[in-house]
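This is the structure I have questions about; it appears just below.
Apart from one protein chain that is not included, each protein chain of the complex appears where it belongs.
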Amino acid sequence: MIVCVAVVGHQNNPLYLQSFTEADDALKLHHIVHCSLDVIDERVNNPKKTGPTLNETFLGLLYPTENYKVYGYLTNTKVKFILVTTDLDVRDADVRNFFRRFHLAYVDAVSNPFHVPGKKITSRTFADRVSDIVRTFGLGTAV
Amino acid sequence: MGREVSESCVDSLVIEMVSAYCNRFYATKPELAARRIEAIGYLVGHQLSERYTIERPRFSDHLEAIKFICKDFWSELFKKQIDNLKTNHRGTFVLQDNRFRWLTHVSIDPSPANTDISEEPSLATAEGKAAQATSMHLYFPCGIIRGALSNLGIPCAVSAEISNLPACSFVVRIKA
């Protein structure tokens, strides 16, 4: 199950961070997301280690923390999406699909006239869409 | 994606915006109007780039980004690509569009001064005025390009030049 999704701006500032657990581990998740930025930087800076194709937006599994799996996604505009999940076996396709839909949601969110570029995303529509995407995560690759 | 929009709608929207800024808000100080229009373009480009780069591997260098602008981005906007791209390999790119859509409807009508040869200066001024008016229409696309590039992490300055209508060329100077 997905624990947390986050959007991090191109100056590594958190734009959106939503946890889907009851437990109040917000701090922990913040830490995890924050740390995963290091890995993203690493991946991007020496791309030999990156995923199948060079410069792909999908960065794959960033690192397994003690009991989480962290996946990353870096858009062309240097915006990072981070997905933290507790699932043990996650199908790569699912994650890719997730990120694709998430990206669309994000694009729509930043097209919102009330969204200030570089500021936190506060739109409720976005939140709803995200939670929807999260809910349907892994249920086949239906968009 | 698959989002479509009436072209003429966009055309008149742009025209109206330009005229609104040039003739209504900042009629007296064109350079201010220009800056405002360019700023609008910047935001538009900023968002468009966000949208049009979905599902596309990241650009490894500037040239790739510029190429993206010339090819996919441009065809998303204008259903055609930039016709000619030149660069001096030191951060300056010249994007030439031989038939820039937003200029296709613009035509500088021969002012009455044109008919007789005696009034060369007035002719020139008329031309100049017309050219200035036309160039106003180019600040918006300039802004779009700049916005898109800077959103792709390439801070730059964009200017436009009109060769004979409706051809025009955009000059992108990437800030080192």
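Note that the chains are named A and B in the order they appear, and that numbering of residues resets to 1 at the start of each chain.
Assume contacts are C-beta pairs under 8 Å (C-beta built on N, C-alpha and C of every residue); 3 or more make two chains touch, one makes a residue touch a chain.
As a convention for this text, contacts and distances are computed from a predicted model.
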item: Hidden chain of the complex, named as in its UniProt record, picked from "SAC3/GANP/THP3 conserved domain-containing protein", "Trafficking protein particle complex subunit 8", "Mitochondrial import inner membrane translocase subunit Tim16" or "Ribosome-associated chaperone"; value: "Trafficking protein particle complex subunit 8"
item: Contact list for the unshown chain, restricted to visible chains; value: A
item: Which residue of A:41, A:92 or A:132 touches the chain not shown here; value: A:41
item: Hidden partner chain, residues of subunit A it touches; value: 12-14, 26-27, 30-31, 34-35, 37-38, 41-42, 45, 66
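Just so we're on the same page, only the chains that are shown with their structure count from here on.
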item: Sites on subunit A touched by subunit B in the complex; value: 10, 44, 53-57, 74-78, 100, 103-104, 106-107, 110-111, 117
item: Residues of subunit B touching subunit A in the complex; value: 43, 46-47, 49-51, 53-60, 151-153
